[in-house]
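Of the protein chains in this complex, one is absent; all others appear in place.
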Amino acid sequence: MAKETLTETIAVAEAASIEPQAKQTTSGRLFMWVADNGIFVFTALLVLFAVIFVDGFASLVNITDVFHRAAPIGIVAVGMTFVVISGNYLDLSVVAQVATSAVIFIAVSNVYGIPLAMLAALVAAVLYGLANGIAVGFFKANAVIVTLSTTYIGLGLLRYFSGGSIFFGPQDGPIREFGLGKLGPVPYSAVVLLIMTILLSILLTRTNFGFLVRSFGVNEKATRLSGTNTGLVIIGAFIVTAIAAMIAGFVLAAFSNTAVSAMSDGYDFRALAAIIVGGTSVFGGKGSVFRTLLGVIFVSVLTNVLVLSQISFGYQQVALGALIVLAVSVDAVARKVSKR
Amino acid sequence: MRNTRIALGAASMFAIAGFTLAGCAAAEPAATDAATEEATTTEEAAGGETYEVYALLPQGNDQPYGTTYLPPMEAKAAELGINLTITNSEYDADKQASECEVAVAAQPDGIILWPAVADAIRPCLEAANAAGIPVWITNADVNPEDTDLTYGYSGTDSYGQGAASAEMMCELADGAEIGVIQVNGLTGNSVATLRGNGFKETVAANCPNVSILAEQPGNWNKDDSQVAASEMLTAVGEENVQGIYAADDTMVAGAIDAAKARGMDVDALFITSIGNTFLGNPLVASGELDGTVFQSSSWDGENAVVGIYRAMTGDTAQGRDDDGSVLYMPNPKVTIDNWDSPDVAPEW
Partner (left out) sequence: MTETMQLGKAGPQGFFGRLRTVVARRTEGRGVALLAVILVTVAFVEPLVLTAYPVSLGRIALIGIVALGLTAVILMGELDLSVASTLALSGVIMASIPDLRLGVLAALATGLVVGAINAFFVAVIGINSFIATLGMLFALRGLAFVISDEAPVSLANKDAGIAFGLPLIGPLTPRVLIFILVFIAIQVFVSRVKAGREFFAVGGNRQAAYDAGIPVKRRILTGFLISGFVSSLAGVINTLERTTADPTAGSTVLLASFAAAIIGGNYLKGGRGSIVGTLIGATSLGILQVALTLSGVQVPVQEIFIGAILLIAVTTDPASIRAVVGGIRQATRGRAKTETA
């Protein structure tokens, strides 16, 4: 019962803020298609360019490297998509969450074994998710500041207890095997990324919870009026992000067989860039987990191509920033042209 | 009306929260001081005096080196009757400058300074001078034209470390024409820049037969370094690379993993780095890492305190003319011949 009336409310709310539809001419529809699917086109073009013009890109070793680049950031990004789609901008605390998870994983498993380590990391992740979710969902506080403050608290706690030291995993054992293992050219970490993308996509599109996350992003007021407990929905979104960050921490720790608090630097903005390049709107409502995966692949391939081309770090950042803006611009311009 | 009431209610909740926190804050220094008793127990040291010293550092518990630099420093301070106030500017020169202003305003007996960016530190030195506070430099030295403003220096020579690593590479190459890939630290970081330049320039001067084919940042991270090294190997072609240099052991471990993952013969490669850390030393023992340079965080931390103590007690004057006012940390090379010597036991 609740779901039907909710759908109606959303439809009514959406009608109120409707944009003019694309013209139903062939060119109008074509531009609209480009706008909606620009990222697929861009990524495909980029990969094609790389295969043809960049020496060594198409080798098995390099494909593995691209996956290694994509996996940890990608896992964080597909989880964080939930927060972005719910209209809450982003979760800055993923930096602290990934580092905490990696350190707990290695430090605890060295002494108490892997299952207990994963449990401890899970507890930490749920705490992060609850802290963020309650502040943003129930106290209606601004997500940027809340997640900034949990980052400070989280990193402070991590450094206080672990002392910022670097922890090492054992030379043999399941962690090392996971980190080194591959299915063909695809490392296990990328397999985890793919599985998570599928699972999270199902969560977002086929469950009531996912539906509520999306409708919260589309129209906050309507979702609240419909009587659902929106606070729980937001807590859920932040917990999903936290668990994704936890898994990313495991994967990162396994890959390097070390853990240190500085290892997750920059994960917040890099994950966000991937999410938005993929086409998810920063205002919430529109987007999907598969699009985020595509955004991650785009950014990873791009960075890989730049390094293979022996471009210095400064120019790499210029190219990255410029191409992110270009990709989104094409989307926006195509959208505008389709409506003329 | 309701709005005002709510605003007043919130303000009073705030006041309560604030005073509670104030209570905690007042108790916290005492509590943390008690907890980290090495840090601030003031004992009757020589002369029975206690000194207030500010330590302006650009890293601390956020990095492995800093984490092992602090405890020896705090222990030495406790031994000499010094009350340390420690800051961490995370290599942000503007933040360190602000912390310097705060330190000068607090009028301590001495300042231990580890410059985040040596080029930017002169204003801080001049302010401390004007206030009559002695300054001892640690780990990373100031520019030559600014040394007169300090009482002394104890620490590493990052450029020299890069040079030492290059000398080892030259020795390994032994005149042959080889190609090398270079993994640098965090872009723009002063240690990264100095070590990188030290390596490059020494190779160019001493063994031009060694060519550096590619250079990318590894960001002091093992995982970033592994991916960067592998991509560089793809870019220049594995068959053209006979050597790998990384600015620290953590990154070289990543580069070694990259080579192994590609099935390269790591023992045949000439691999050098810097640090002789817990991660690097076993690699030297196993023969994968051919040479590294030992860096002692405990020497560094302790001598910073010893130095400022000497400055405060008048044992050394401003201007670095006295004996022992410049102490360079020894840069011993660590190879398979001496990896287990207690002189170079890993510390971080």
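Lettered A and B in written order, each chain numbered from 1.
In this text, a residue touches a chain if its C-beta (ideal position, glycine included) is under 8 Å from a C-beta of that chain, and two chains touch if they have at least 3 such contacts.
Owing to the predicted nature of the structure, the values given are computational and were not obtained by experimental measurement.
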Could you tell which one of A:44, A:116 or A:157 touches the chain left off the display?
A:157
Return the single residue from B:193, B:273 or B:316 that touches the missing chain.
B:193
What is the set of chain A residues that contact the non-displayed chain in the whole complex?
1, 89, 92, 131, 135, 138-142, 144-146, 148-157, 159-160, 227, 229, 231, 269, 272-273, 276-277, 281-283, 312-322, 324-325, 328-329, 331-333, 335-336
What residues on chain B make contact with the chain left out of this view?
1, 3-4, 6-7, 9-11, 13-15, 17-19, 21-22, 25-26, 28-29, 32, 36, 39-40, 60-61, 83-88, 90-95, 97-99, 101-102, 104-106, 117, 119-120, 122-123, 126, 187-190, 193
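As a working rule, only the chains that are shown with their structure count from here on.
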In whole angstrom, how far does the Cα centroid of chain A sit from the Cα centroid of chain B?
33
Flag every residue of chain B that touches chain A in the complex, lowest number first.
60-64, 66-68, 187, 214-217, 219-223, 226-228, 230-232, 234-237, 250, 253-254, 261-262, 277-279, 348
Of all residues in chain A, which touch chain B in the complex?
55-56, 59, 61-62, 64-65, 68-69, 72, 155, 159-160, 163-166, 168, 180, 252, 255-258, 260-263, 265, 304, 307-310, 312-314
